[in-house]
Structures are given as structure tokens and as C-alpha cells.
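The complex appears here without one of its protein chains, the remainder shown in place.
All chains are identified by letter, namely A, B and C, in their written order; residue positions are counted from 1 within each chain.
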Amino acid sequence: MSTDSKFGDYGGQYVPEALMPAIEELTDAYERYVLNNEDGFMDEFRDRMRDFGGRPMPLQRADQLSARYDTEVYLKREDLLHGGAHKLNNALGQVLLAKYMGKERIIAETGAGQHGTATAMAAAHLDIPCEIYMGETDIARQRPNVFRMRTNGAEVNPVTTGRGTLKEAISETMRDWSRTVENTHYVIGSIVGPHPFPSMVRDFHSVISEEARQQIQEKTGDLPDSVLACAGGGSNTMGMFHHFIDDESVDLYAVEAGGSSLSVDEETGVAPNSASLSTGNEGVLHGARTKILQDSDGQIMESHSVSAGLDYAGVGPELAYLVDEGRVEPVNVDDDSALEAFHRLSQDEGIIPALETAHAFGYLERVAGPATEGRAAESRDEHHDRLGDSVVINVSGRGDKDLETVIEETGNRDLDNAPDMSIFREIGGGML
Amino acid sequence: MSTDSKFGDYGGQYVPEALMPAIEELTDAYERYVLNNEDGFMDEFRDRMRDFGGRPMPLQRADQLSARYDTEVYLKREDLLHGGAHKLNNALGQVLLAKYMGKERIIAETGAGQHGTATAMAAAHLDIPCEIYMGETDIARQRPNVFRMRTNGAEVNPVTTGRGTLKEAISETMRDWSRTVENTHYVIGSIVGPHPFPSMVRDFHSVISEEARQQIQEKTGDLPDSVLACAGGGSNTMGMFHHFIDDESVDLYAVEAGGSSLSVDEETGVAPNSASLSTGNEGVLHGARTKILQDSDGQIMESHSVSAGLDYAGVGPELAYLVDEGRVEPVNVDDDSALEAFHRLSQDEGIIPALETAHAFGYLERVAGPATEGRAAESRDEHHDRLGDSVVINVSGRGDKDLETVIEETGNRDLDNAPDMSIFREIGGGML
Amino acid sequence: MSLEAAFADEPAFVPYIAAGDPSYEASLEYVEALARGGADAIELGLPFSEPIAEGTTIQEAIVRALEGGMTPQRYLEFVSEVDADVPLVCMTYYNLIYQYGESDGPRSFVEAAAEAGIEGFVVPDLPAEEAGPLRNACDEFGLDLVFIVAPTTEGERLETMKAQVSGYVYVQARLGTTGARDDVSDHTERSLARIADWDVPKAVGFGIKTGEHAERIVRAGADGIIVGSALVDIVAEGHENGDSTATVADRLEEKARELKQGALAGAAVEQ
Partner (left out) sequence: MSLEAAFADEPAFVPYIAAGDPSYEASLEYVEALARGGADAIELGLPFSEPIAEGTTIQEAIVRALEGGMTPQRYLEFVSEVDADVPLVCMTYYNLIYQYGESDGPRSFVEAAAEAGIEGFVVPDLPAEEAGPLRNACDEFGLDLVFIVAPTTEGERLETMKAQVSGYVYVQARLGTTGARDDVSDHTERSLARIADWDVPKAVGFGIKTGEHAERIVRAGADGIIVGSALVDIVAEGHENGDSTATVADRLEEKARELKQGALAGAAVEQ
């Protein structure tokens, strides 16, 4: 295992022995094909991301938000990528790599269904059989994505153990993999898991910042003062940060899900948030040492967030490292503010964001928005100090998948800017 | 009224007198801003389509379909445009034009909700109030799109007259417009209606073929032998055809909805299809002379298609003209074949198409697919004569909006390639 | 009686009603009741499935008439059955006129309409620029072609209409579609001024609801008033309440009388 497998003390390869050869084979393939472009792998990857995925994604000035926050706000539009989120960058990269490695079968876990959907699309595109593990609870609440996976020809294997959510799905996929390593590749869904996954997934997503860094310079002649992205596992986050890491003048904000509260309930082992960078501590989860939400015994806590894609108790080891180094600032936004930001971006800019994405915009509002009852407005100077004159923010995905959740959650709350949805009560129909 | 308002005898301006001044004002604005790029209108339009819309859209080789049909199949990926369909090209163009004209309010009709959604997004993006008329029947069966419009801040006005579908919504929007012409622009949703709409909407969509014509030449060094697009009103169709019209070697196929049958029921005034180019005849509908589905008295028939977006009794006058001239070949595909094509594209290429779009792929299967029980395979020569060696086909939109319809309609039929959906029966949940 | 003659002696009252609303027989009685109430001419709607120029009231009347089985053929029978000594104007949409008969174009329908007893046409979705073939057919069979002038109609378009109009000109009193309103627009006077030199009678419509409205419109210079929605409302209400045809007919006759008296009063004061 090379020292590259670590980010400081984070990372590593904490996996059952049976998986180590697969991990080593993958590390070798990663170095050859991804890092050294052997057999033109990266060329093919980029071609397919252009033609199938739709890259490059635009960097768009957000006219209304720029006025609202008195700073130039630029949106990196990953929501326009095929499938509706940044996820395809990684899924297509890994499925293509699996083909280069001679694998004949793809497996993946999924929680909200976004990674499963992207993987199923990539597998159909590259004509390789695909099975997705998904907890049965998640299957029931994410039926549109289940349908999308089935429609793309993927098998969806319901996971009935435990609570039937993402954690169990990951464990089940690892179990499948340790039986089938010889012909199967496991497409992990974020910058988590054992090396080489965190580095490799980041590399596939780093095209986001590669493009954005060039686009913002074309548009403004300069680097941005700050860059924001939401963080669940952290793949869109590191994709958005990677090429800015060496630009010391650029502040990097990773916006986690604050859920309903930042405090944890040790008694029930539940953290009503998913803010592992802000509130978690070092531990080993799903193959890597990183920051995790755990009780004092080291048992992993159930995380919670209104956004299923941020609802994970761990985070990528590289992000944990960059936070410790002071390079990335971890911040968080609670469920209410995320929903409010969801409605704001939809109404003001005509972009319906994923609930995950909405968290990043919630942070923008918090530091630069007008005063509210609960919060004084930052003075102009302070907020300019905080965000600077130009901000790039990653729109990691679109919100079509979240419509039902948002209708329900908006109904449960008292949000200032929620549209009147009485039309849905007046007229019957399928949704809700 | 200039002679440009006609395509042969088709087109014209058959509208109530109260709308004529608005139509004339619009014609003037169209000529100045769109045709002559006054005040840099077209530059701004193109910039916004790039940054907000995500243009250009890729032209992708479909690897599996190319093998299946033994011809090079290229996909023009309008499904990747912001909003999920080609619709935004037109919606953004018209909303921007309305701003240049000094209008303060946007209205539009919608059937399936795709045009309403695109218009609501464009209006939010350009910060102008927007109201969408939608039949109450359509509201009930297209709730996700209603929610998207509301989320983008648009008012959705339920139309309760008649059957509460697209026809009534158009009439209601025209009624609003004739009261409010002075400050309001009506964003019509396809290449239909009075001049200048058919020409103007086509021009906004013509970027599709402008890009595709260049892309196919870059990829193959040559023009394609044939170009396919589905046709409802015909906006994606003319967008896809426009820049190929003068290329005489390129065959153009407009694929209409054959519905459940091509014959009409004069008794009930129902056409169980939407094939106005193939089976309709000349008449005047919604402001233009064109081919329409009508009974022998001239009353407009109810059309039918499994795809809501093709479910319209008229078609753009320019397409009617090009069909009469022999430049465009009208063909059609029935509901069953469209559903089959939906599943095929999803499984083989990892792209879930809109049901509208699926019709175009259904035609490909019919002329070039392997033999089935009901149909002998075309001989290689014949199909190469028909389609040639390279085919460009417009993927006008993505199918997320159609998931519920497809689950239901697939369940009602016996399709060879439908995925097993028993997982949806086994596990409860919100959808269906 | 020719259309122009209807305006000759005194301000004309021109009601609109949809043929076949809610049934063939009932609406036949309604037409005759309106005549008894003082109608000088009647705009008789031939229902079309996409009435884009109508407000909700008349749109719903059209739906009722279509559901009641009204067709262009039945309409012509209806016209020949009407027992009233007032000229009838066919108000409909161009597609029905265009499709009638074996060959496309308006001629067949105009011929048949003339034979049945129609005196003229109002076609709200047929602009003067496209009206050539219909104008020719009307000329051939001695029928009038009425155009609608909107508050926004100006310049060249006015000239095109002036050159083709006959019978009367339908002056739309305000923007919007048909529908009874409570106010009388002050557009009227200005609209009339713009067409002062036209040599056809000027009938003002859109939103006239009461005798008092009628009076004011005539006082503002109109040669006649056109009333649709206020009458169709009576039909609709009777239909909803299940009132007898005779009762509804009586109400229509009474309303007609009120409107006609209003128009006359407007003229009386003016003199």
C-alpha cells in the first residue's frame, strides 16, 4: 500500500482480507489508466463525458442572487449533467474502468437512488450488467429512482437487514463484492471507502473545478474569492475544490447538513444531522479512517437530514484532512434553511436544486442575506470579508427527485418563501 | 401582413381583431430583435442559452443502436437542456423578447406541463411574473410539472371549461391575452398559432440543427443520410430539420403519434391518434391555416396519444407545407411501439427518453429492427435505402416526467422488452 | 330586410344567441322571443369547437349547443325554420365556413346560408387580410360581411376593413373577449370617432348588460347595440335551474325589451 493511500492519518484500506486483492488490482488499474492514461483511458472517458454526459457544464452568473447578496454569485451547473447530478462523472469513470479491467459485472449501493441511477445509466451505456443494492426503506420512499434504475435495465436488490437504508446497502454490496471480486467491480458512490476510491472518485469529479476555474477566469479575469459546495460523502465537494486547493486566496466552504439540530442523542445513538466534518470525530468506517458520527463507544450513529443524499454518518478522508489542515472550512445549514434556499433558488433563478445542493445556498443566505427575525444581517464589510466579491457555488444536482419530499416537508413547516400549494389540495391526483 | 407570414397557403393570422395589434407589434419585434439582432438580442439569447440552458447539446453516437440497426445512429441530446426538453430554447427566447419589448407579464398555456415548466423557469431566470393556464384534468395527471411551475414562482391557473385539457388552455390563454395585450406577452409552446409565432419559435429552436449539422460533419466528415424527430406541434421537429432543409441528400422524417389506431371515430369526434400530418387535412385552428384533425363539418377532433406532449389536433403550418412539398416525410408510430422504444433506449443506451421522443425511436425500430411476429425484417438493402448509412435523431426530452404513465401503460400491455416491475408490487410506497 | 335597413330608422338592438343552446327547439323559441322583444337583427351563433374569441359565458353556451347536437347542417335548417321578421347574421369561426361542402373554401357555405335565409356573416377569427374569398362569395350571393373593430385597431388595418365591410361594423367597446360587465367603457366614443367616416351603421358591443348601458352607448353615438353574454346568461341560468322553455323565453323577451328601450332612450335624449 503506497503512502498515497493516506491523507495525513486519514484514509487507508480498512477492509476484509478477501477484498484486498481487488483493492490492489483496482489501485493498479487506477494508476495505469486514470493517472497515466494508459490505452487512452482518460481520452475515452472525456469523450464519453462530453457526448453522453453533456460536459462541459456551464458556469452561470446568478443575476438575482448577485443582487441580493451584493457579491458576484456564479453557479456551476452540474445539475445539467445526464441523470441530473454530478454523480455520473464518477459512475461513468468507474464503469469504464471496470471494462478496461476486464470485469463483467457492476455492483453499487445507493441511498437516495442518485448514485444507483447514474451507475445504471453508465452500465447501460457501456453494455455491462449491473446490480444495485438498496435498502427496502429507501426503495419505498425513492420509487421514481428505483424505476429509473429498473428502466435502465439494472437489477435492484432490496436489502432487508437492519433499517433498510444506505448503511446496510453499503455493507451488503461489500459482501457481494467479497464473494465476486474476480469478475465484479464495486462502483462506490462518493469519495469514501478504502483507497483508491477516495482519490479515484475525486479525480473523476475534479473536472468540475478544472472547468470552473477556467470559466471564472474567462468571465471575470480572476479567481473567485470563495467556493461553496454541499458535502455528504463529499464527492461533489472535492470535485468542486480540487483545482482550487493550491489557490491560497480562494476560501473553500464545505456545507454539511445540520439536520434538525447539531446536538446528538447518545441515548438512542441518533445524530439528528449529518455534520460529520463539524461535529464528528476520527474513526474507521466503511474501509477508511475519517471523521464520523459515532457514540462514545465507537458505534456509528444514525444520521439525519431532510436531504437523503447528505444523510450519511461519514465523509471522505481527504475532506477530513483538509478541514484539519485549515484549508477547508466546514459549515452547516439546517433542514429549514435548506428548504428555504430550495424555494429561493427556484423562484429567483429558475433552477430547482436538489435538496443536497440547497444546503450550499442556505449558507450563502445565512452569511449574506438580509436580516430576519432570528438573525441580524451581517454588515456589508463583514460579509464581504467572509465571501469576498465573487463566489462560485456548485449546483450539484437538480431537484426533480425531491418534489414529493419538499411538498411534504414544506407543509410541515412555516417557511417565509414557500409558494402557496393550495392548488394541490383543491385538485386531486397522483402525487402526495 | 407580409407574405412571409405564409408557408404556401398555410400559416397566416386567423385571430380576433383585438389581438392583431399585439401580433403586429410582435412581428415587428421579431424582425428587429430576432432577425436583425437589434440591441444584441440574439447575442444575449445565445449567451443565456449557453450559461443557463447548457448549450451546445452534444451529438452522441449510440453504440448499441448503431449495431442493432447496422447504421450509424447519432443522438442529438436536447434531453440535457435545462428543464429536460428542447422547450427552453423557445421559452427563453420569447421571455427575453418580451423583456426587450417592455412587457411586464408572461402568460402561457401548457398541456403535459413541459412548456409551462420551461416558461416558468425562463420567467424566474429573467425576473418577470408568469401565469400558466392548464386544464384541470391535466393538472391532476401532471402534478410533478405543476409543482415545478409553482416552485419556480409561476401562478398556475386551472382551466375548468370543456374537458380541461390543452385545447381549452390555449383558448383561455388567448382570452387572457386579448384583455391584456398591452403589458403581456403570450409565450406559445410550439410552432403553431398565428404569424410570427411559427417562424419565431422555429428560429429559436433552429440552434438544434445548426449545432447538429456541424457536429455530424465533425464526427463523420459528412452530412447524415436521414434526420428523424417526433412531431406534436412540431417545434423540436423544425428545430432539428431547419438547417438541413437545403441539403437535398438528407431525408427528413417527422414521426407523429399513431396512438391506438389511425382511423377516426366520426361519431364521437375522437381521433385515437395525433397524426395530423399523416391523416389530417387543411383547416384553420388556433390562429393558423394548417393540417388538422377535424370531422367532416370542420369541428376539431379530440386527439389521443400515450404521450401528452404529442396529443394535439394540429401541427405547425411550416411542417404541413414541407410535407405537401415532399421535403418532409410524415410517418407515425403507435402507442405500443413508442413504449417499446422507450424501454429499448433506456436499456440499451442508458437514456430514458420522453414518451414523445420515444416515437422517433419507434420508427427506427420499425424500418431497421429485427423481424418480429407481426412484421418481417426489412432486407438490409431496403433499410439502407430508407435510412442510409447515418441517421441523426433528436432526443427532444427526458422521460422523468413520464415515469408514472409508463409504469401504468406498460402494465396494461404485453411488451417484449418491458423490465420486470414486480419490485414495485412487493414493496409499498408513494408512486402508483 | 337588409342589414343596413335594420339600422335605418332608430338605434338598432342586435342580440346574440347560440343556435342550439341548450337544444334546437328551445333556442328556436328564444330567437323568436328576442324578435318579439324588439330585436332589429339577430346574430345567431353557429357553434365551433374552439371559440377562441369568446368569454366563458358564450363558450359554455357553445359547448351546450354542440352537446345538443348542433352542426352546420342543422344550423341551416334552424335558420330556415326561424319564424321572425328580422335579418339573421351568422356568427361563427372560419374553419366551419371553409370546410362546408365538397370543395374547400367559403363559397358552398355562403350559398347554402343565403338559401336558408342568412343575411350576413361575422367571423371573429377571420382578419380582413384573409377575407377575400369570403367577401367574394358574399358578394356573389348578396350577403353582408361584418367586421369587428377593436379599441386597438388602427392605421392600415382600419382601411383594409373599411374597404370590405358591409351591413354594419361591430365596434368592440373594450379589450377582452365577450362577457357582460357592469361598466360601460369610455373607449366607445373614441372608437366611434375613428370610424366616423365609414358609410355603414356602427353597432357597439362587448359588455352591454342593462338598458341603462344601452342608453349611454347610443348617446355616445352608436347606431345600434350588440348584446350577447347578458342574454346567454339568462339561457344558462334557466338551463341550470330546469326552468321551462317558455319561462326562459319570457325572460329573454323582457330583457330584450329593456335593452331596446334603453337604446331608444339614448337616441331620444340625443335629439
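Assorted remarks:
FYI, contacts are C-beta pairs under 8 Å (C-beta built on N, C-alpha and C of every residue); 3 or more make two chains touch, one makes a residue touch a chain.
Bear in mind the structure is a predicted one, so any value in this text is a computation, not a measurement.
Taking every chain of the complex into account, the chain not shown here touches A. Of the candidate positions A:Gln114, A:Thr137 or A:Gln294, contact with the unshown chain belongs to A:Gln294. Residues of subunit A in touch with the missing chain: 1, 12-18, 20-22, 24, 161-162, 167, 170-171, 174-175, 178-182, 269, 282-287, 292, 294, 296-300.
Just so we're on the same page, only the chains that are shown with their structure count from here on.
Viewed as a contact network, the protein chains form an open path, each link joining two chains that touch.
Note: centroid distance subunit A to subunit B, computed from Cα atoms, is 34 Å. If each chain is reduced to the centroid of its CA atoms, subunit B and subunit C end up 38 Å from each other. In this assembly, the C-alpha centroid of subunit A lies 65 Å from the C-alpha centroid of subunit C.
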